[in-house]
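Note that one protein chain of the assembly has been removed; the remaining protein chains are unaltered in position.
The chains carry the letters A and B, assigned in the order they are written, with residues numbered from 1 in each.
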Amino acid sequence: MAMTQVEKDLVQEQAADTSYDVYEIFVQASDLDPHVHVGSVLAPSPEWALQLARENFLRRAEAVNVWAVRREDVHATPADPDWFAREFDRKYRDVSGYADNARRWKRFKAQAMNIDDVIADVRKE
Amino acid sequence: MPEARMEAFMARIQRGEKVEAHDWMPEDYRLLLLRLIHMHAVSEIMGAYPEKEWVPKAPTLRRKMSLMAKVQDEIGHGQLLLRVAEDLAAPLGRNRIELMDDVITGRIKFHNVFHMEAPTWADAGIIGWLVDGAAIITQTALLDCSYAPYARVLKRICAEESFHMQHGESIILSLAEGESWQREMLQDALNRWWEAIMFFFGPPIVTDAARRMMEYRIRSRTNEELRQKFLTRYVPRIRSIGLEIPDSAIRFDEDAGLWRYTEPDWERWSRVVRDNTGPKSQERVALRRMAHQDQAWVREALVRARTAAAI
Partner (left out) sequence: MAREGDMQALDPIIGELALQLGDEELFLGHRDSEWLGLAPEVEEDVAFASMAQDEVRHAAFWYELAEASGFGQADALAFDRAATERRHAALCARPNGDWAHTVLRHYVYDAWDAVRLAALAESGGALWAQGARRMLREEHYHHLHMEKWVVDLGRAGGEAAARLRAAFEALLPDLPDLAAFAVDPKALVDLGILSRPLAELRRAFVARMAPTLTKAGLPVQDVEAILLAHPREGARPVAHHEDAAALLATMNGVRSLGAAVW
């Protein structure tokens, strides 16, 4: 028996309605860490996704926060390696581009600085 | 044009690049992977049953908790792997419910070892030590798989398996250090499991599917290479705790640089896996039916509750 388009749509809608959604799970390990993607769960709602994510992904690891994001709401870059193309060096914006500073400071009988020293110094009581 | 796409795909694989779920892939690659990962997922879940039988009987509070945690991890691995299989199956119009139905209808197979009985606590120990040990070897051999979602999940699984290794060894060591009847129990269990474990790695011949999987860099080791690695690691340890390997032919052939062993009955074990005719096959498939089909009302209820909450 042939179905009309309306019937077909209805069947499809009902089928979609009885299945769970995929939620992508992101875990924040500590307050100073960003949320990191760890995997996904099938769940009927965002609340359930969070409930289920806890034991499916945090049986051992510690965390301070979890995000559950419906997969449809994740926008990803295309699978095109050229999207990330970076052919020429950008040493001018890197520490490694300034390796000569240390040698030049020596001439002035002074030491080059680095950020770790500054942080340690500022933190020091 | 399709040929050029195939060539570009193979070139990527050869360069050691990884494939993602939404990348174009040959149908053959998708189907091989799906079968492999679907079976892996289902085996993790079916593998919970023989050990689960021993959770209610575990002899101390610590053993009760650790065996529970171990079985829970296996089901968790099943979840991770199912999600990867589901994403591969989605373009074929198949979802979680159908992938689970396949276990019940017998369309998807699970590992031979999980069709067997585990009649004593020592069997739980042997599963944790040697069956898991064998599974760890086959899984680590897949860590470099060209399909990135599988490789990522395996990384997580292997990290948890390190606990399983210790857990299995701990049970075995207690039995080996224990009373003479405990050691006998352990030897009996080893006798029961040895041939099944030898079969677990698969036949030494490289099948057409195995060859294609190697070309696609889904896997890189043959069944025989993995069985040899297992024997090298475990035979000395099994002997060190005073157990005898129930195979008089087992020995290391120095000249050939490999282990000689009695081949398992390939025919018989293949039938067990293919037709679900092992001693516990039907009972365990029935447990899965109970979990999956008999509780469809729960799944439907949560979807209806979602709709009720939205109104």
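Here is the rule we go by: a contact is a pair of C-beta atoms (placed from the backbone, for glycine too) under 8 Å apart; a residue touches a chain by one contact, two chains touch by 3 or more.
This structure is a prediction, so every number in the text was calculated from the model and none was measured.
Visitor: So which of the visible chains would the left-out chain be touching?
Guide: Spelled out, the missing chain touches these shown chains: A, B.
Visitor: With respect to the chain omitted from the figure, which of B:E117, B:E177, B:E215 or B:E244 is a touching residue?
Guide: B:E177
Visitor: Which of these touches the unseen chain: B:G78, B:P149, B:G202 or B:P264?
Guide: From the options B:G78, B:P149, B:G202 or B:P264, the contact with the absent chain belongs to B:G78.
Visitor: For a quick check of understanding: of B:Y29, B:W121 or B:Y147, which residue touches the chain that isn't displayed?
Guide: B:W121
Visitor: List every residue of chain B that touches the chain not included in the displayed model.
Guide: 45, 48-49, 52, 54-65, 68-69, 71-72, 75-76, 78-79, 82, 121, 174, 177-179, 181-182, 287, 290-291, 295, 297-302, 304-305, 308-309
Visitor: Tell me which stretches of chain A touch the chain missing from the display.
Guide: These residues of chain A touch the chain that is not shown: 41-43, 47-48, 51-52, 54-56, 59.
The rule is short, and it goes like this: only the chains that are shown with their structure count from here on.
Visitor: At what distance in angstrom does the C-alpha mean of chain B lie from that of chain A?
Guide: That pair's centroid distance is 30 Å.
Visitor: Touching chain B in the complex: which residues of chain A?
Guide: Residue positions touching the partner: 17-20, 22, 38-42, 44-45, 48, 56, 59-60, 76, 79.
Visitor: Give every residue of chain B touching chain A within the complex, in rising order.
Guide: Touch residues, chain B against chain A: 20, 22-23, 69, 72-73, 76, 79-80, 83, 86, 95-97, 153, 156, 160, 299-300, 302-303, 305-307, 309.
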